[in-house]
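Heads up, one of the protein chains got dropped from this complex, but the rest are sitting where they should.
Chain nomenclature is as follows: A, B, C and D, assigned in order of appearance, with residue numbering initiated at 1 for each chain independently.
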Amino acid sequence: MFDFSVVSSWIHQFLTSVMPEGLAIFLECLVVGVCILAAYAVIAMILIYMERKICAWFQCRIGPDRVGKFGLLQLFADVIKMLIKEIVELKNTDKFLHALAPYIVILSSILAFACLPINKGMEILDFNIGVVFLVAVSSLGVIGILLAGWSSNSKYTMIGAMRSGAQIISYELSIGMCLLAVAIFTGTLQFSEIVAFQADGWLIFKGHIPAVIAFIVYLIAGNAETNRGPFDMPEAESELTAGYHTEYSGMHFGFFYLSEYLNMFIIAGVAATIFLGGWMPLHISGLEGFNAIMDYIPGFVWFFGKAFFVVFLLMWMRWTFVRLRIDQLLKFEWKILLPIGLFNLVLMILVVVFKLHF
Amino acid sequence: MNNFCKYFDSFFRGLKTLLVGLKTTIKVFFRKKITEKYPENRATLKISDRFRGTLTMPHDENNQHNCVACGLCQNACPNGTITVHFETVENEEGKKTKVLTNYEYDLGTCIFCQLCVNACPHNAITFENSFEHAVFNREKLVKKLNRDGSTVVNKK
Amino acid sequence: MGLKKPKIKSIKYEEFQDNESLEKMAAELNANGANVILGAVDDVINWGRANSPWSLTFATSCCGIEFMAIGAARYDMARFGFEVTRPSPRQADLIMVCGTITHRMAPVLKRLYDQMAEPKYVVAVGGCAVGGGPFTKSYHVVQGVDKIIPVDVYLPGCPPRPEAFLYSMMQLQRKIKLQKFLGGVNRKEKKQK
Amino acid sequence: MNFILLITAVLTAFALVFAAYWIAKLLSPRSYNPQKGEVYECGIPTRGKSWMQFRVGYYLFAVLFLIFDVETVFLFPWAVVVRDLGVDAIISVLFFFIVLVGGLAYAWKKGALTWD
Partner (left out) sequence: MDLKKRILEIAPETQFVEQGDIKAIVPSSSFYALAKKLKEDEDTSFDFLLSLTGMDFGDSLGVIYHLESTKYGHTCVLQTSTTNRENPELYSVCDLWKTANFNEREVYDFFGIRFINHPDMRRLFLRDEWNGYPFRKDYDMDSNPLNMTNEVTEDKTTELTIDAEGNVIEKENTLFDDKEYVINIGPQHPSTHGVLRFRTSLQGEIIKKIEPYCGYIHRGIEKMNENLTYPQTLALTDRLDYLSAHQNRHALCMLIEKALGVEIPERVQYIRTIMDELQRIDSHILFYSCLAMDMGAITPFTYGFRDREMILDIFEQTTGGRLIQNYNVVGGVQADIHPDFVNSVKKFIPYFRNILKEYHDIFTGNVIVHQRLKGVGVLSKEDAISFGTTGGTGRASGWACDTRKRKPYAMYDKVDFKEIVYTEGDSFARYMVRMDEMLESMKIIEQLIDNIPEGAYQVKMKPIIKVPEGSYFTSVESSRGEFGVFLESKGDKYPYRLKYRSTGLPLVAAVDTITKGGKIADLIAIGGTLDYVIPDIDR
């Protein structure tokens, strides 16, 4: 497996050899920042294009096909348009918080995004408490949403924000349970080590029943956490017009739009990392030839393949189901998902302690 | 205990219905799409002959139409879409007849109720199934249906 | 340099209706001469704007059903990139006025239009919005939305068929492509002291 | 190095929003009218204030969440070592876990999880 850290350390050595270390680090950070931005933007575009096409196919239509070949340029058009759209100045709002909200939303999603290990040695933020860090930063987003809804001083945004707050914090718990189960199984909180742990088999195979349950619960809770259907309560177009971002226009709205998709990718990426082995190729013990071929496929291809597969699952759910009502949504979390999560945790402990896994 | 069973029962039942839903959508996902590609298929697009897109006044190869400017269509129209402009001329026999100068038709307010066509005793006007009428300027929708220099067909 | 002729896939420029108005508009815009560099940037921006007009979900009557029909499978406005309809005027680029505007609705429509972010467009769909339609003699109907808000494209029909909707959207695209974005599209109303 | 990268990521996020915002500000056309800045409420001027006291139902969930989330955070360090400690580890947090589950069961029974 190709280790990306070879490249990064080579660059580091090269840079320190020609310039002072401070400057080198600064340059590296600049490159990293640009890379994050580029990856962020590209993935967002892929996701939005994918969503449009997939939703079209689910709905018996063909989706964008007139802007560029197969509608591939559609997203560029959207971005250009959104970028030059006026940002409406509102009266009677809390201006500071209103402007702050998009920063927080984007900050939360970029930080979480930076946690994802894309390839071997290609993780930007790799803390030893990575899982906890991820939970922490991703729940920052809810603050942005609450601020957005509250500061807009509109009744729709207010209700949307409240709903969103209740929803996200509730589903946070189920996500916590799933991550806890994973932590118990792998014995580490660092993403790179979680991936390394799965070298001889993805967690979903190794951990069999509890892992599968955790995976499914994680998908559902993650879907809810990103405010996507059938849990798109805060936006709930048919009820609250556009929910908490009703009053946001132009690029301000674009950030919420962007972060929604990126959050979906983060959920999918984390699911791929902790349950489906991240960048680890598919290995079947015994089939050496097969494994060797699998090893030739670069790690990031594996990672993105898995992540987009999970994204597809999420979209499939989104475009099939009816939206829940807010009280049903909370009921579902507290009365179904959370008990399952707790039960699964116990199951996982038993499996781990009595070494019942593969 | 009964409650407990009910809880699980409803849970699994619910799960099943959700899976049925997912199955249905994935089937459609791989089905042939029915979208009609409008501007690309302009050449082959078939629109029902009876579709009412705009009022027209058919002219024959001699640039002649059937309208005698009687104004029945104008009276039949519920909202004043049609204005028949005519002038009265004397023909060779000294009989005064109306001659159509401008058959003004406002596509913008037309409601395609077909009362004008029903009212016309000479079949001078008819509905046509074209639909590409969007314009930038309101005045463009007020149309003159008779062509320049056209005359009325001589009825023997 | 001749006048710019906005291109639309699959339909030739000459086959469109009402090229005269378009050319007149182009001539007015180009009266002060065109800047080549700005022109190129403009082209890119206008391409983006023309291909991504998101409409406000605004339907008052019959035409609204046909508007829903173009969103659905058979006509699929998503192909053009129009499929995102935003219920909030802040995020919408155009209003498709689908249906009759009555006296009671008129201030509401005006308010919605005012609250939209620039650049914004209006398509008057159907007889009622174009000129009162069947209700020209009614005491409670606005005789055409151009009495209240500026209209960019008029689409006659009662109601127009879905293809006609798409056609009107292409007309709007042509108009957008012709405009000078950096020359201040839509900057009409000035701040009041 | 990790912390430098963390700061980089934070700055990147801010830079993205900031840059995009100013591009929009500089390029976008603008218009002014008295109704523009007002609150959108389906095209009707709004009545009264929007900031108001909100339903207690949400508050309850927030409190419940707080309790559970803090407890989950306590479980994380334990989770990492449970594999090595084996059965001892289970017994040691069993009490803690029972309280957690008992809390949920109690809240459930009390009807705190349903709101009408």
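Everything below uses one rule, namely that a residue touches a chain if its C-beta (ideal position, glycine included) is under 8 Å from a C-beta of that chain, and two chains touch if they have at least 3 such contacts.
The structure presented is a predicted model; accordingly, all values stated were derived computationally and were not measured.
Touch, as defined at the top, links the missing chain to these shown chains in the whole complex: A, B, C, D.
Check C:8, C:22, C:45 or C:105 against the missing chain and you find that the one touching it is C:105.
Across A:66, A:98 or A:155, the residue that sits in touch with the chain not pictured is A:155.
Interface note: of A:64, A:230 or A:278, the residue touching the hidden chain in the full complex is A:230. Checked against the full complex, the one of C:8, C:96 or C:158 touching the unshown chain is C:158.
The chain not displayed touches chain D at residues 35, 41-48, 52, 54-58, 116. For chain A, the residues touching the chain absent from view are 55, 58-61, 155-156, 159, 163, 229-230, 232, 236-241, 319-328. Interface residues of chain B facing the missing partner chain: 13-15, 17-18, 20-21, 23-25, 28, 34, 48, 50-52, 76, 78, 111-115, 118-119, 127.
Methods note: only the chains that are shown with their structure count from here on.
Mean C-alpha positions place chain A and chain B at a centre distance of 50 Å. Among the residues of chain B, those touching two or more other chains are numbered 33-35, 37. Annotation for chain D: residues touching 2 or more other chains are 27-31, 36, 38, 40, 42. Every residue of chain A that touches chain C in the complex is listed here, in rising order: 52, 56, 59-67, 71, 73-74, 76-82, 84-88, 237, 241-242, 245-250, 253. Listed in rising order, the residues of chain A touching chain B in the complex are 54, 56-62, 65, 316-317, 319-321, 336.
Partner chain C is touched in their complex by these residues of chain B: 33-40, 42, 45, 47, 51, 53-54, 78-80, 106-113, 131-138, 140-141.
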